[in-house]
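In this view, the complex is presented without one of its protein chains, the others remaining in place.
After this line comes subunit A, so read on.
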Amino acid sequence: MNSRRDFLKCALAGGAAVAGAAASPAAQARGNADVSPDAVGLLFDSTLCIGCKACVAACKTANDLPLDINTSPDWPWDVPLDTTARTFNVIKVYRDGKATLKDAEQGGYAFMKSSCLHCVDPSCVSACPVSAMKKDPVTGIVGYDKDACIGCRYCVAACPFGIPKYDYDSPTGAIGKCELCRHRMQDGHYAACAEVCPTGATLFGKVSDLRAEAQRRLALKAGDTTTFPRGNLSAGDQPAWEGVVPAYVQHVYGEKEVGGTQMIKLAAVPFDKFGHKPLPERSFSSKSETLQHTLYGGLALPVVALGVMTFLAKRNMPKDDEPQAPHTDQQEGGR
């Protein structure tokens, strides 16, 4: 009986295969994805936001979204409390103490936009098994196709920003999230939230321009005067205005987080106060895909494993699995 020897052989072969796979990730490892040179996005400057929520209303109209009442039934307001499958953009507020001073961490308040950040290397796209979440190779917009979607909600679970949302109240529910008004771009329009923003707190533009603009603002001295563009930064379609430079927190949120996002944010209050948790620079999708490509790249490892397993099974297959002698095992002995 050489079962023990076979066991060892198998264990060794299996171990070698795993070790081989672990030793060769360099070949298949992938780092963070790069941002497309023509990628578009948003720059949200919390200090410029006055909380008028014109962007929330414009988003509803532009995306033809229904009423979304998620306050308690006896409240006579329809204000959406958070993004849902029927609300793609909300303005939230940070409050401390009496909340009298705008953009002050202590005793103050500050506004924050909550909508899809259009990651450079999105987890939702990596998670989606049916290519319903796709990143446009040129604009970098993370778009959703409900006709492809199977409703597994892996994107909902995977997004580190909690953005894709599913409609649990519908028997044919779909995912809902901001798609940067990509359906309006053929007509020369851009993100409705930026189009209507009266102060330029939400600014649309090419990611490279937006990043430069964010760096420009961070380099300014608080209290000085500067111009704040509005609408589409790259097109300059709306007049800019002059204002006082606020005391920015020296952090462009979305520049490095999970490999960068195409919507970036500036604020005068630390981002963790808005509930933005610190995130690593390495994208989660690159980690997941590196692992998958290491194990399954070219199907090499599974095919080798199948070969070994099939060979061993063929050799060890007891005679009694063949129908002629179905009632005895291959080994001798008695009971």
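What we mean here is this: a residue touches a chain if its C-beta (ideal position, glycine included) is under 8 Å from a C-beta of that chain, and two chains touch if they have at least 3 such contacts; residues count from 1.
Note that in this section contacts and distances are computed from a predicted model.
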Going by UniProt, what is the name of the one chain that was not included in the view, given "Ni/Fe-hydrogenase cytochrome b subunit", "RNA polymerase sigma factor SigK", "ATP-binding cassette domain-containing protein" or "Amidase"? "Ni/Fe-hydrogenase cytochrome b subunit"
Which of A:I50, A:A157 or A:A219 touches the missing chain? It is A:A157
For the full complex, which residue in A:P37, A:P129, A:P239 or A:P270 touches the chain that was left out? A:P129
If I consider the whole complex, including the chain that's not displayed, which of A:V79, A:A148 or A:A247 touches that chain? A:A148
Please give every residue of subunit A in contact with the chain that is not shown. 2-3, 6-7, 10, 84, 123, 126-132, 146-154, 156-158, 160, 162, 165-174, 258, 275, 277, 279-280, 284-285, 287-289, 291-292, 295-296, 302, 305-307, 309-318, 320-323, 326-335
